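Only one protein chain is missing from this complex, and each of the others stays in its spot.
Let's look at chain A:
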Amino acid sequence: MTKLGRQLGIGPTDNTSDQRTPRKRLRLIPEAVRESFVPVVPARAVTRQYEWDMTRISPDLPRADGDAIEVSGTLRTADGKPVRGALLEIWNANHYGRYRHVEDHSGLKLDENFFGMGRVLTDYDGTYRFWTISPGAYLARPDIGRWRPKHIHLSISGGPVRLITQMYFPDEPNNATDPMAILMGDAFGRNMGKPYATPDIDVDQGYRFDIVAGGRNATFFE
C-alpha cells in the first residue's frame, strides 16, 4: 500500500492522548472491502420515559443544583438528510463538575438530585431535545492546573451513523486551552451550543446544537 490515511493528532497536555493515540498513519481501506467497515447499528429503544429531563432524577423529586438548560437541535447527514430514530446517549458533570460514575475520584461534590445520564431518540424530522443541568468545569490535570471547559457528552448511534462528540458552551474561559478543542482548530465552533431564550419553558437557557454526521459511513447505504 503506497498511500496512507490520516496521522492522528495528540492533544497537548493530555497524558491519555499521548498514551493511546496511534503513532503510525492510518491505513487506507481498499475499495473492495470498504463496505465491511460500516457498522449498521440496530434500532434500540432503550430510553426510559423521564430520561429526557436530566434536571431531576424523576418527576417527583426536586431539581438539581445549578442552571437548568434545554439542548435541542437536529441530527442530519452531510447531505442534509434528517436521521430519524437515532439514539442519543447523553452524560454530563453536575453543577460542581462531578460525574456520578464509580471511576470519578475527583472528590468534587455529588448532588443528590442529579443523575447526569439520559437517553433520547431523534424524531421523524431528525430533531431531538433534552433538559439537563449546566455542567461545571472540572480540573482535569491538577498537576498543571488544566481545566476541562464545561461540556456535555453525546454518543449518537442509529443505522450507519455513529458519532461520539461533545457540546461546548460559548465564551467559556477554558475553551481556548482545551486539548480536544486545540485539535479541532477552526472547526471547534461547530461543537458550540448556540444560546436561545426560553421564556415559555421551565429552564434558564436554551442551547441549539445541530449535529452533522460526516464521513462516508453515514451516507453509505443510500
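By our rule, a contact is a pair of C-beta atoms (placed from the backbone, for glycine too) under 8 Å apart; a residue touches a chain by one contact, two chains touch by 3 or more; residues count from 1.
In this section, contacts and distances are computed from a predicted model.
A chain of this complex does not appear here, and its UniProt-recorded name among "tRNA threonylcarbamoyl adenosine modification protein YeaZ", "Cobalt ABC transporter, permease protein CbiQ", "Phosphoribosylformylglycinamidine synthase subunit PurQ" or "Protocatechuate 3,4-dioxygenase" is "Protocatechuate 3,4-dioxygenase". Touching the chain that is not shown, out of A:Asp53, A:Glu89 or A:Asp111: A:Glu89 (per the contact rule at the top). Touching the omitted chain from chain A are residues 1, 4-6, 8, 11, 14-24, 26-30, 32-42, 44, 46, 76-80, 89, 91, 99, 101-104, 117, 119, 153, 155, 159-160, 162-166, 180, 184, 187-188, 190-191, 211-217, 219, 221.
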